[in-house]
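One chain of protein is taken out of this complex; the other chains stay put.
Right after this comes chain A.
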Amino acid sequence: MAIFSVYVVNKAGGLIYQLDHYAPRADTEKTFSFPLDLVLRPHDERVVVAFGQRDGIRVGHAVLAINGAEVNGRFTADGKDVLEFLGNPANYPVSIRFGRHRLSSNEKLMLASMFHSLFAIGSQLSPEVGSSGIEMLETDTFKLHCFQTLTGIKFMVLADPRQTGIDTLLRKIYEIYSDFALKNPFYSLEMPIRCELFDQNLKLALEVAEKAGPFGPGS
């Protein structure tokens, strides 16, 4: 059972803290010979698989490394364009590592602000006055739990769908924030949290929560 990450968003919708506690890395590295049976295409700053899913390499996975050297967006480590490199039969056989790309910190900032806006929309759409806003967002691979304090700070936890006890965890994170971030006189409100004690205590709390649940067959 796992807790994937924790996000803390301030009143204005800016991300002030983010922790990736556990990322299920499903990288696959394979050796290929010319011609490549996967269809690759550029997407944003990366080269992703468009078609030809097989052996753990799924559509949407990005090219992470070629011959062991990590690629830099659309270019290989020595500056050549990835698609050109893979179109040249002279470079084969080649070993390519595919996997889900990790979010950059800018992307996380954008996603956090987007969630902040969705949260505001959610509370206004509510038929009852005084709605708590979005508390949980459920998908087949994870559940996003959100807790907004009366002061406007949002704590979000992304966890495995079977993980229980997240509500208590969210309250505990609020306590840890009020202790190690707010009581630090050199921490300014609404700014990114860079407190070592906050990190340590948060990680401890996450570990305690992971060990605790869920209780059930085969846990």
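Note that a residue touches a chain if its C-beta (ideal position, glycine included) is under 8 Å from a C-beta of that chain, and two chains touch if they have at least 3 such contacts; residues count from 1.
What we mean here is this: contacts and distances are computed from a predicted model.
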Choices "37S ribosomal protein S9, mitochondrial", "Trafficking protein particle complex subunit 3-like protein", "AP complex subunit sigma" or "glutathione transferase" - which one is the UniProt name of the chain not shown: "Trafficking protein particle complex subunit 3-like protein"
Residue among A:29, A:135 or A:179 that touches the chain left out of view: A:179
Listed residues A:76, A:148 or A:163, member touching the removed chain: A:148
Those residues of chain A which, in the complete complex, touch the missing chain: 119-120, 123-124, 129-131, 133, 148-153, 171, 174-175, 177-179, 182-183, 189
